[in-house]
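Part of the complex only, each chain left as placed.
To keep things simple, chains are lettered A, B and C as they appear, and every chain counts its residues starting from 1.
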Amino acid sequence: MRFGVVIFPGTWSDMDFHHVISEVLHQSVEYLWHRDTDLSRFDCLVLPGGFSYGDYLRAGAIAGRSPVVSALPDFVARGGLVLGSCNGFQILCEAELLPGTLLRNECLQFRCQTTHVVVEQTETPFTRGLRRGQVLKMPIAHGEGRYHAEPAILRALIDRNQVVFRYATETGEVTAAANPNGSAWNVAGVSNEDGTVVGLMPHPERASEASVGSTDGLLLFNSLLGSLVENGSALGR
Amino acid sequence: MTAAGPKVTPDLAVAHGLSREEYDRIIGLLGREPTYTELGLFSALWSEHCSYKSSRTLLKRLPSRGPHVLQGPGENAGVVDLGDGLALAMKIESHNHPSFIEPFQGAATGVGGILRDIFTMGARPLCLLDSLRFGPPDHPATGAGSGYLLGGVVAGIAHYGNCFGCPTVGGEVGFAPEYAKNPLVNVLCLGLIARGRIFRARAEGVGNTFIYVGAKTGRDGIHGATMASESFDETSSERRPTVQVGDPFTEKLLLEACLEAMATGAIVGIQDMGAAGLACSLSEMPARAGTGAEIELDRVPQRESAMTPYELLLSESQERMLLVVTRGREAEVQRVFAKWELDAVPIGRVTGDGVLRVRMHGELVAEVPVRALTDDAPAYDRPRARPAWLDAVRAFDPATVPEPADPTAVLLHLLAAPTIASKASIWRQYDHMVGINTLVVPGSDAAVLRLKGTGKAVAVATDGNGRYAYLDPFQGGAMAVAEAARNVVCAGGRPLAMTDCLNFGSPERPEIMWQFAEAVNGIAEACRVLEIPVVGGNVSFYNETLGQAILPTPIVGVVGLLADAERRTTQWFKEPGDLVILLGDPAGGLGGSEYLATLHGRLAGTPAPLDLARERAVQAACLAAIEAGCVRSAHDCAEGGLAVALAEGCVTGPRPLGAEVALDGAGRLDARLFGEAPSRIVVSVPPGERVRFERIVREWAVPVTALGRVGGDQLTIRVDGQVRIAASLAAMAAAFGGSFERLVGGATAPAATEGAA
Amino acid sequence: MKARIFVRLRPGVLDPQGATIRKALEGLGFPEVRDLRVGKVLELTLEETDRARAQTRLDEMCRRLLANPVIEDYSCEVEESGRQPSARPGEVPGP
């Protein structure tokens, strides 16, 4: 499986994802620069966390208009997979590759803490190996993670099963207290209609080794690798 | 020479913060009167902040050598060897004055400055810690209600560190009325470097090129260095236009570009432009290498129009660096900076004659020997005098303090005291995980960060107690070292090196200078006995407003190495049935204690004595037991004494656990429960490890007291057989976790200066 | 030519910052404030002399980057030449 980790000016989870993919999962991984548009050598691209362009204007707004992001629709159309975490999720929403947007946390402060999310959707390559209702422990670290979509659009997302993760308690109950940023419907992650583009605010790369507190983030990658073994690494291209 | 600007007179020199004697010294060194631009150079470089003129001689007393030291004081950061081809850069700095004027930006740019000090060494920043001091939360200037100083400082640190992408993993926050108008913001940074790839701030090689990189220069913070060398008075707010705004995004690009450019091999020397900006780098870099510099100021990238040479040299615009690049290889470096969309402009050359020559519009505007600005700066042996009031405050009769009727209530009160209470509502605003190295997150005695690929880890903690230093500055200095080291030991780290930030009032007052000298002597003594070299630090004087100085506050940051990251230890109890054991003498004292300050409003007495040999033995014993794997938790007894340490052991972990403990012996009840003393560590040991534990610690001949057992849902403390404290986990957790939450938690009033949305 | 672009949260989008500021004002003795909302104003200079063209370009910038239609509305003002954005009638200049 060939992974690419995209670097925008201001990205900082790039090395963390690189570390997990190469040192923990032992997969091939390369960095991509935000100006790169030739994505043909990759099966899966990761848009990592950070403050691309300082989060100036709106989180992810400027990066959402960069050359590499402009090349994503083609990449996805040809079977490529995209995972956006934290700032990567914000970028995908700004680029309209995912529905909705991420607003300033309701508490108006940055939050770095452990959260639990419940898996709502197991039809994406990143969640295929998981159980519906399964609870994953993954940290968040953001100031703008309040998921927002117009009520009608949110309804449609729910109906079409595009909500992938919701903030929940350790035992999987979706409560207001478990919602760290005021996200609508406790949404922590969504996918595109095909499930090939997934964005989430939590950091799976920070939950991929027991020594840092959780290995639940690895399950996303393991699902993915399982699905690729199934589908073959060429992804039909 | 072109005399741009007003005519230089002795009065103008005085207005620049120079004394008449210093002005005469300048004329003596130059053999003529300085130009206006040159006066600016001298005033900045000879300021207390840049020249350390009041502290230089005394700081030489700090031991700075050790088997692991690769770089001691004198560079932008110290460097120690970690083995495995890795080295660690470390440095602490204050940004007290700017943070009082503008808390958000002042604290933010403080973080920016210390990060640059670390990455100029070639290191990638690993983590940050922040040591903060404020007035009491209910004091109008600290204004928990408006969230102004405290909220602004914390938000500023969060803004810069989070956006830049360096985890803030620890620090401390303390409160006392003496800090109300002079808050302290000290930030420590660690960075990792490959052992042979350390860069230094030296302008080597005649003919090499100075390249200016990073943000453009504006009229930001001109005179920041002289501002940090003055006390506050009523006119301070008039000097406000000097406030700089930090741009962590540009800093992040600067980091990546610098590290990438360093890898080309074309960079000979590098220094950040911090206090006194270009003036400082252009004199210090050649001075260190015995060279000179010829500079064309017109080439400096400028953000504002019509800037004068004086302004260009003294601007403290942030996110800039000065490089010295091998002649002929400039393009390689410029290519890297172009990729990161940053300016990289050659502005001059290294010369061999030891003179700094600055031209603008083709005209010479300054011509000064670099040594005149640096090595020839004045150094003062300022008068020192033991304060007349000291004996009065040290004389303390415990009989004037009633013994507590309800020790459980006192415990809960102390747990809720702002200095002791949980700071989670602060550190959850800091990204403390980015980099995925943080094995022990904030909330234990020390943070632990793994060194990927080695199986090792580093532990780091900062400490300092202004009350102890006020009552006994020698001991306050020594205790800061002992406590920081003890905290590192409690996490399983073997102390390697330290960096210190010395926050004091005006050195022109003999009693402050006496406090300073005593504190330095105390630090030096502790360093010698504990064998921890000082590899760098910072001095912040003039922390006083209208003649009212802060408590003398030496802050010490200690770094330790864990040979096996899996042996790391945290402070909280883990298993019911484990034995609770105290290493060290159980006796505590009331002098200078949090108990006396919080419950009786008194800052008095003498802190319990520090026996450095005992301290060393306690730390060695604890570390040996941790390394042998027979300790499940270790927690240093600090503010609030033994009772608070036990309560913290109960409630700070992910799974709260009670404990049953018994104390026997003599002394006042409050001193035994809440009295403070150094050299005490509470450990929990699995019953099956008891024999091995005792065998190990016996070798170090330290007092060992079996206190009781972990378990239940309350903390019970019996004294001489009688239950004196019975506090439920819920009550302790509410007191410890709730009080601070109310102060800074939730949505505070939006400071207009909060960063990008 | 000078111009101002206003970007506001759309009605119905929660503005916790606005709500917090309103509450803080109330606490400071300004109970008369209702419905406070926080928006952005971008003040810029355009190298352009034609007003109509300037307005088209500003509109394009908003659509391409400056506003996110999911949450924001925008409006653009081109200043009449010689007139300063801050010199509006009914405006109290700050100190």
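Things worth noting here:
Quick note on the criterion: a residue touches a chain if its C-beta (ideal position, glycine included) is under 8 Å from a C-beta of that chain, and two chains touch if they have at least 3 such contacts.
All values reported here derive from a predicted model rather than from experimental measurement.
Protein chain copy numbers for the full complex, given in the shown labels, come to A x1, B x1, C x2.
Rule of thumb we're sticking to: only the chains that are shown with their structure count from here on.
The busiest chain interface, judged by C-beta pairs in contact, is A-B. Separating the centre of subunit A from that of subunit B, both taken as means of CA atoms, is a distance of 36 Å.
One finds 32 Å separating the Cα centroids of subunit A and subunit C. For subunit B, residues that reach two or more other chains under the stated contact definition are 747, 750, 757.
In subunit C, the positions touching at least two other chains are 16-17, 20. Residue ranges on subunit A touching subunit B, taken from their complex, read 9-10, 12-13, 15-16, 19-20, 23, 49-51, 53-58, 104, 106-113, 139, 141, 143-144, 203, 205-206, 208-209, 211-212. Those residues of subunit C lying in contact with subunit A across their complex are 13-14, 16-17, 20, 64-66, 68, 70-71. Against subunit C, in their complex, subunit A makes its touches with residues 57-58, 61-62, 65, 93-94, 100-101, 103-104, 106-108, 148-150, 182.
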